[in-house]
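Omission of a single protein chain aside, the complex is shown with its protein chains in their original locations.
This part shows chain A:
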Amino acid sequence: MTITIRNEELILAKERAIYLPKEQLLAISDLHLGKAAHFRKAGLQVPSTLAQNDLNRLSDLLNEYQPKTLLINGDMFHHEVNTDIDDFEHWKEQYPTLKFVLVKGNHDKLDQKQYQKLGIEIQDPSYCTENFCFIHDAVKCTEENLYPISGHIHPGISVYGKAKQSLKFPCFYFGNDYAVMPAFSAFTGLSLVKPKATEQVYAITPTKVIKV
């Protein structure tokens, strides 16, 4: 689905990403790499294939859009360095020319050197383009002239129908004051957003992105 905000085109992908053709930039948020492994270390059984599946989905996106920059809008790594992150390092070798940019989120607490070693450029607190300010938590944005695009809350939307029907999806939220991206990782819950009448929400189904 392609939408226009501030006269700039944004492509909303069902794989939970936004592509900015003008910037040749692919943005995702809340990747939470290493979350599954962190759970396993603490004795909770979460399959390793989960994280690999997230990376495969990211590969599909990179192949489709061929961006110059991959922007991760916060919470790239869940907690600490573990096997999931070793897997990421290995996966990343396939993309030697791609620029990795991380906007720091509340979970991103690794040592500066570790980001360097992984070849990830850090932006704190935000990464700005001509029209947008990518920031993990929208309320912290100080760029008054730009439209903030945030992550952090893992937004979801409930839709209601006649006959007491309801459905719940992860979503993109484009509010009057700021936007929120869906969490990229499949191992995340949803926090429901309640849009005002003038705001746009795009639900993500397994097959496409739909305006609701």
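The working rule: contacts are C-beta pairs under 8 Å (C-beta built on N, C-alpha and C of every residue); 3 or more make two chains touch, one makes a residue touch a chain; residues count from 1.
As a convention for this text, contacts and distances are computed from a predicted model.
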Leaving aside the chains you can see, what is the UniProt protein name of the one that's missing? Options: "Nucleoside ABC transporter membrane protein", "Ligase-associated DNA damage response DEXH box helicase", "Serine/threonine-protein kinase RsbT" or "sulfate adenylyltransferase".
"Ligase-associated DNA damage response DEXH box helicase"
Of A:114, A:142 or A:205, the residue that touches the missing chain is A:205
In the complete assembly, which of A:49, A:66 or A:116 touches the absent chain?
A:49
Touching the absent chain: which residues on chain A qualify?
35, 37-50, 53, 78-79, 82-84, 157-167, 186-189, 194-197, 201, 203, 205-208, 210, 212
